[in-house]
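Would you mind keeping the following structure in view while I ask a few things?
Every protein chain except one is present and positioned as in the full complex.
Naming follows writing order (A, B and C), and every chain is counted from residue 1.
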């Protein structure tokens, strides 16, 4: 039973360390979530329970995986930003992506009953994940802006679509045709004029997604001598704010570790790298 | 909310397609399972419930992920072999590893109560995974032999260790010292002479691990006209047999698609690739 | 002048070792050779001097770079096959490709005057190179067949084109139009009926390219005692033969180290890996 005779097969494992000095983003996407959400009765266009469950899973990842400085989630996807100096798993791509994805998936099933107490899971939901390196803070911010813009665009569309269907009694096909080729202004107008809905007043979590950050909080404690006091502690906080503009970053300079202003958004455009 | 201004960030995603024509192995490992198994009261040296749970999860993966032709599990690890011609996710490494790992992890939590009905999960267990390319069937078989030899070596050691502790009343430190430097023959002898245990008679699932393969089974059905009949169906079957020798492969020539004999084990040694 | 303060930059070098157990092919292509060949007065459609110069350079590579078992050249390209077990430079891709390419380029300039004694080089010619891994002998042979079929197709076309222009006095544009959409049979017929040229009788080096292999040769030597004798020595030999069919490989079983017949050409088709 000579193990050593076979150990040469280890040499076929290839080194997959991600470039040092870059921000690492791990993005998870639900696999087959169209079917999964139908089968488990998710509310359309947004199911608050499902969003909160995803946030709970992301918080688990933030607390377990060192150097996750921020996470951003919308719909059935979540992006985790690891510090550019992270030494997590020696920056090995497979270790990082699979661990994050595994933890999120296991938490999704474990915490499911807390958010869907009436709905038993019919099969194990799954996610895929990828890692991307971003060399500068400007490009990292553009990545997050891309996801938040995506959240907005999809949510505005879905809100119109499902309002037409649910409140307007329109068949799905017709709703689709109604919306084809419309701009944001048209969609806002449609919601307001036909249904009295002011899109800007819808819950921010639907319009902005969720951003998780580490923040110091004060926890009331009782000292040994019996007095009330406050203890400072790091905790994960969920925000439903704009992260495209500068304000969010300006208020949290420790996130990117930059003390000089960044160039304007989109200026580090890599379109030169588009395949020819 | 111009999404297009930010879309250039997609170009930072790098192509990670695995070499065509190679067997793909995805190996999962439990993360921090030493602590996890203690906390959840796993029986030592082997917990049959945990092994059967892992087998259940692996079956889920086999049925969900196309082109998984075989899986081999032992302890808290599982290897999945994808056909050398698989086009799963365009052979993109991240998609493959994270999907397999996610599905296994979600299944582990979902099916946990079936195998540990008395033991609530205290936190989400997680796994990591990696993919490795093996260019020839000989090297693939050597990979699987490496894992089964590993199973044997670890199990023999663990069986001795826990027998000394549990039945011999020996402190763990002393059991460790007793076994240091011993060979397989010594360990077999120790089990037999001191505890009357014939290692070869222990359950094969502990000694050989579990091999999952697709097999045709006959299912009894009742025909529309009310008669009993047998229907043939593909099903995943769990085996606890030797996969190092030729017999297993000889009996299933469709697995490797080889009709010519392979060179002897260990002959495709790549030790030349050892880092200098 | 503390060097160590800066040495961390070495960690940005990424591991690029090629998968063990695979055949490695390094293919060089002339860069801008259309212009280069015009400027240096290459004969059209084939310049024997240029082909012989390339063969001389390839021989230099074969003799300098260990484990090059075969090379195949046509037009301004050359492919080098390294043994699947090669440990050259620890199989690091950059080291292998740049060394082969550098050596070939330097040799091209150094030996240029031997083949073009009347034509001074006007600027340094350059080549690019890439490495590709081929997991099986069948796929490696299909690679070489691909290049030799390419040689044939291009040479037949070019022979027709330049015969129409040079012997037929046809403007280049018209020659191009004449050949558009024609099949091999048409081109053979055109050469024969209009110019009395039997394509099959043209020099094999033009039709088949050049294959370099190691062969044992006998060298006449004089022994210390003054007698004539033959000494066996390995030498690079240039062949202009068919390498698509089985005969070439059957006659040299040591090249691929296979003693069992290979599956038919094209059967290890990886078209499943075509990008979606």
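Keep this in mind: a contact is a pair of C-beta atoms (placed from the backbone, for glycine too) under 8 Å apart; a residue touches a chain by one contact, two chains touch by 3 or more.
Just so you know, these numbers come straight off a predicted model, no measurement behind them.
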Contact partners of the omitted chain among those displayed are A, B, C
Of the candidates C:98, C:119 or C:158, the residue in contact with the absent chain is C:98
Missing-chain contact, candidates C:38, C:184 or C:198, resolves to C:184
The listed residue (C:80, C:115, C:143 or C:206) that touches the chain absent from the view is C:143
It is residues of chain B that touch the chain not shown, namely 11-12, 14-15, 17, 19-21
Chain C positions in touch with the non-displayed chain are 1-3, 5-14, 28, 31, 60, 64, 93-95, 97-99, 101-110, 121, 123-134, 139, 142-143, 145-146, 149-150, 152-153, 184, 265-266, 268-271, 273-274
Hidden partner sits against chain A at residues 17, 19-22, 84-87, 90-91, 133-136, 139, 260-261, 268, 270, 272-273, 275-276
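The definition used in the following text is that only the chains that are shown with their structure count from here on.
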At the largest C-alpha centroid distance from chain A we find chain C
Between chain A and chain B, the Cα-mean centres are separated in Å by 32
Cα centroid separation, chain A vs chain C, in Å, comes to 51
Multi-partner residues in chain B (2 or more other chains touched) are 133-134, 139, 268, 270, 273
